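Please read through the structure below; I'll follow up with questions.
All protein chains of the complex are present and in place, except for one that has been dropped.
Chain naming follows the written order as A and B, and within any one chain the residues start at number 1.
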Amino acid sequence: MNIKELTKGIFKENPVFIIMLGLCPVLGVSTQVSNAIGMSAGVLFVLLFSNIIISALRNFIPDSIHIPAYIVIIASLVTITELMMHAFAPAVYAALGVYLPLIVVNCIILGRAEAFASNNTVLDSALDAIGMAIGFALSLTLIALIREVLGAGTITLFPVGSFSGVIEVPWLVDNPFKVMALAPGALLLMGFLKAFLDWKAMRKAG
Amino acid sequence: MSYIAILITFIFINNFILVQFLGLCPFIGVSKNSENAIGMGASVTFVTTVASVVTWAIYHFLLVPFNLAYLQTLTFILVIATLVQLLEMVIQKVSPPLYKALGIYLPLITTNCAVLGIAIINITSNYNVMESFTAGLAAGLGFTLAIVLMSNVRERLDLHPVRKAYRGMPIAFISAGLMALAFMAFDKSLLTNLHLV
Partner (left out) sequence: MKKNLKYSLILLSICAISTALLALTNAITAPVIERQGQASRLAGLEAVSMGYEAGAQKVVTDDPAVTFMIELKDDRRTAGYILGLKGAGYGGEMTLVASYNTAGEILRVQLLSHNETPGLGKKAENEGYMDKFEGTGAAQAVPTNKSMLNSEDAAAVSGSTVTFVAIGKALEAGSRYVIRLGGKR
């Protein structure tokens, strides 16, 4: 067991900003914080179980058929997530739309199965999955937070008791930068965030 | 919806890459020069079109009659993976020059969100088989348009001084964002103005 497997996914090998995998859902569902959290939960579930199952079966699945075997395992886990969300979180299910089944082709999941789970122990693979999923969730939520605050002037969480689930940001709610809620805003924001991170990394390297 | 409306919708209004972010990985990865971009675009268009029709048929003739709609995601991804393999073999046999041109892109397409995306969108939009075919073709053409435009932009960018922190990915995303801004000019009211809906 190696705790480094857990932390590397959060910063050093962050799937979104450093490896740049699985960007379709990141940009597609980041219009609202609640969607970002729902998507992260879906990815965590699928990634964790796919890593555990694939690493447990790593000596059983022959090399030449590993891709179709992995795809079947991942697709089943995604379908389970889909059905569960449809039944128990219908609002999130509706908001995620086509991006939820598309977790199947999310490069993070197949990428981690190939690169890590197929030749590491179950425990390390689980830690790797949790770390990667946290890294994914943090990046996705950050992007969604920036886009929703600037683009709609709100922060949408989940309704609890008397709290409606929507926090309004004064001034911005009446004068939102609408472009941030739309497709171009997502791409521009991704570009500027990546440039900022590269700049930080360069400064650190000297 | 008429076929022309579907074509316009998927090429311009809901462009797969610039509006829906489907197929973003190859869009950023294979857009460094226009030759590769055209090859990738042609392969994707081919696969989205064939996959649209095949997945439509499987859904309506196999999954729905046997009450297995919940197996949709699993079947579609397997069908697409098999289809891509088959296409690769057929093209290799029938047209070696075409295989030489497209061969390296085909294996990458299985995990391209655009293909699974259009298969699912055809089902959720309740398209019939001809509409699915048109949507698949249009989605592929929209993908090709965006990736070819992007490769031209990036070829130009190579000749210009770009600040160090922006080189590579960041400037690619920002260029894509500006392109998406231009595509916002196409919206649903375009269809209304053209009297297509």
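The definition used in the following text is that a residue touches a chain if its C-beta (ideal position, glycine included) is under 8 Å from a C-beta of that chain, and two chains touch if they have at least 3 such contacts.
Predicted model, so just to flag it, every value in this text is computed and none were measured.
The shown chains contacted by the absent chain are A, B, with contact judged over the whole complex. Of the candidate positions A:19, A:52 or A:80, contact with the unshown chain belongs to A:80. Contacts to the hidden chain, counted on chain B, fall at residues 70-71, 74, 125, 187-189, 192, 197. Listed for chain A, the residues touching the missing chain in the whole complex are 31-32, 60-62, 64-65, 68-69, 72-73, 75-76, 79-80, 83-84, 86-88, 90, 94, 97, 148, 151-154, 156, 176, 178, 181-182.
Going forward, only the chains that are shown with their structure count from here on.
Inter-chain centre distance (chain A to chain B, centres taken as mean C-alpha positions): 22 Å. Within the complex formed with chain B, the residues of chain A that make contact are 20-21, 23-25, 27-28, 67-68, 71-72, 75-76, 78-79, 82-83, 97-98, 101-102, 104-107, 110, 179, 182-192, 194-196, 198-199, 202. Of all residues in chain B, only 18-25, 28, 70-74, 77-78, 81, 110-113, 116-117, 120-121, 124, 164-166, 168-174, 176-178, 180-181, 183-184 touch chain A in the complex they form.
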